[in-house]
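Note that this complex is displayed minus one protein chain, with the remaining chains in position.
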Amino acid sequence: MKLIEVTNLTFSYDKKVNVIDGVSFSVESGKYISIIGHNGSGKSTFAKLLIGLLEAQSGEIKAFGLDMNPQNVHEIRRKIGIVFQNPDNQFVGATVRDDIAFGLENRCVPHEKMDDIINEFAKKVHMEEFLDKEPENLSGGQKQRVAIAGVLALSPEVVIFDEATSMLDPRGKREVRECIKEMRKENPNLSILSITHDLEEAFASDEIIVLQEGKVVGHDKPENLLEKPEIFEKTSLDLPFKNKLIKELKDQGISLKNTESIERIVEELCR
Amino acid sequence: MPIRFNDVFYTYQANSPFKSEALKGVSLDIKDGSFTCIVGHTGSGKSTLIQQLNGLLIPTSGSVEVNGFTVQKKHKSLKNLHNLRKEVGIVFQFARYQLFEETIEADVAFGPMNFGVKKEEALEIAHKCLKTVGIDESLFKRSPFEVSGGQRRRVAIAGILALQPKILVLDEPTAGLDPRGASEILQLFKKLNDQGTTIILVTHDINIVYEYANDVIVMNEGKIELHLAPEELFKEDVEKYSLETPLIQKTVNALLEKGMKINPAKIKNVHDLALEIARVKK
Partner (left out) sequence: MTAILGRYVNHDTFIHRMDPRNKFFCLVALMVAVFISYPTYEMTFIVGGAVATFIVALLLLAKVRILDVFKSLRVLWFFVLLLMIINVFAPPANAVNIAFNIGKVHVYWEAIFQSLKIILRLVLMIMLTTLLTATTKPLDLTYALEWYMAPLKVIRFPVHEVAMTISIALRFIPTLLDETDRIMKAQSSRGVDFKHGKISSRLKAIVSLIIPLFISSFQRSEELADSMEARGYDPKAKRTRYRMLKFGGGDIVGFLLCSVVLAGTIVISSFKWVYTTPHFVPWWILSLILVFLYMLITALVTAVVRRHRK
């Protein structure tokens, strides 16, 4: 079932250069889609368009059967959750509790139900011990997990991660990636849209959409995209380590049969 | 003259119940002209360490000798701390937030002017440094807030280069950059290093160590755990120090374990690794 359908979307900030240029694709229930592109390829603008924070000049977005326009945007936002890049600039509440509650307050969840929901979702992101902590005492990874809890507490059908790990240290990145894995396991119908320039992250998803200068230059399963390394070279993104190694070995005249994992490659090389 | 840390201890908020010991007895030498990477988990003391280099922080006990200056409590050198900041340029992680002048060239010229350089000369230096970091002439008179985040980052680096420091310290210069942007910035530092500037680069990413550094320091919980050449880092268990082992390290070790006679000293990146494997196989 198509939850979100984007058709021929075009957007420009200054009416001169198109940051998003004729992009079309759809998000289906339960799919984990990554949108990759180098800095400046239009990725973050895309997230804001999907959630109605920006209005496209042409093309259309259809979400949950509704057209994206000022009348429907509030209804659409009820079903899409978004986690932004800066852990501090989305933390509204004075404590973890208050921040998760913020979303609940906006949706008029009854006061009596709030504590249970807050406890439940704080547990899901392993932040239940930090419920009364203030943001200045939390790490970037912890703050992002609180943001995730706040988003999940509203039971969205689609969750967008807008470069949610760019500003985190390796540990924080790991924590957020683990969260996403657990999210998918618990709720197989949840669709995830991850906007990133980290290829290791992107290759964990079901589909990758490659953006360059606002256009879609590739949209396929990760394995299939790897058969066309020119796409990656054009966007000057780096291949994941394993794939880079395979390519470099090929350049040296060494072809590998089994490229499932690094361990298999090492085995094959040492035979 | 090498940079020397003599048993440096640093405690934040030493007189309050919130005190925290960030450096616990650090002693080390950094050679002139080296490209040294300092790696460590968040909170290992890396940032605290580098701030001792230009006197932003003074050791709670112990001393740091840099270019003839001694950074130590109550030392007479402290009167000239201002001049030390010309010799040791530190570019912090979110340096793009330090821009404030009306034009990009004025912002880069700001640094030298603080050290008595006249405006015309400062602007000349600014232009040179901006070109070095890859900022086009057409942007010189623009406002720093009109350009992209990546460009602002370069302007901030130019602002420190304009001081013509002998030692350049960088705190996570590639954080948040895409691979192309990261590689461009690191190539710039390599070039400066080739021209004689000592580079000290703080990072989480051990891949940078293998690719660019000729010296690596591993910190953990306020102490120096390892100080060695990159090729010697391959066989170390960095996860002991709460660091992630890069895939290239895992692969090299796996191959060495299975008896392939590749030479770690020749491996800086995946390309080199493939070359080494090919060499051995022939």
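First chain written, first letter: the chains are A and B, and each begins at residue 1.
By definition in this document, contacts are C-beta pairs under 8 Å (C-beta built on N, C-alpha and C of every residue); 3 or more make two chains touch, one makes a residue touch a chain.
Everything numeric in this text was worked out from a predicted model, so none of it was measured.
Participant: Please identify which residue in A:K31, A:K62 or A:R77 touches the non-displayed chain.
Facilitator: Among A:K31, A:K62 or A:R77, only A:R77 touches the chain that is not shown.
Participant: Using the touch definition up top, pick the residue from A:K31, A:K48 or A:K234 that touches the left-out chain.
Facilitator: Per the contact definition at the top, the residue touching the missing chain is A:K48.
Participant: Kindly state which of the options B:V64, B:A126 or B:I160 is in contact with the chain not pictured.
Facilitator: Of all options in B:V64, B:A126 or B:I160, contact with the hidden chain holds for B:I160.
Participant: Who touches the missing chain here, A:V109, A:L131, A:V217 or A:I254?
Facilitator: A:V109
Participant: In terms of residues, what is the contact footprint of the unshown chain on chain A?
Facilitator: 48, 51, 53, 74, 77-78, 80-82, 84, 86, 88-94, 97-98, 101-111, 114, 134-136, 150-151, 154
Participant: Please give every residue of chain B in contact with the chain that is not shown.
Facilitator: Where chain B meets the chain not shown: residues 51, 54, 56, 82, 85-86, 89-92, 94-95, 97-100, 110-111, 114-115, 145, 159-160, 163.
Here is the rule we use: only the chains that are shown with their structure count from here on.
Participant: Of all residues in chain B, which touch chain A in the complex?
Facilitator: Touch residues, chain B against chain A: 41-42, 148-150, 175-181, 204, 242-244, 247-248, 250-251, 254-255, 258-260, 270-271, 273-275, 277-278, 281.
Participant: Going by the contact rule set out above, which residues of chain A touch chain B in the complex?
Facilitator: 38-40, 139, 166-167, 169-171, 197, 199, 236-238, 241-242, 244-245, 248-249, 251-254, 262-263, 265-267, 269-270
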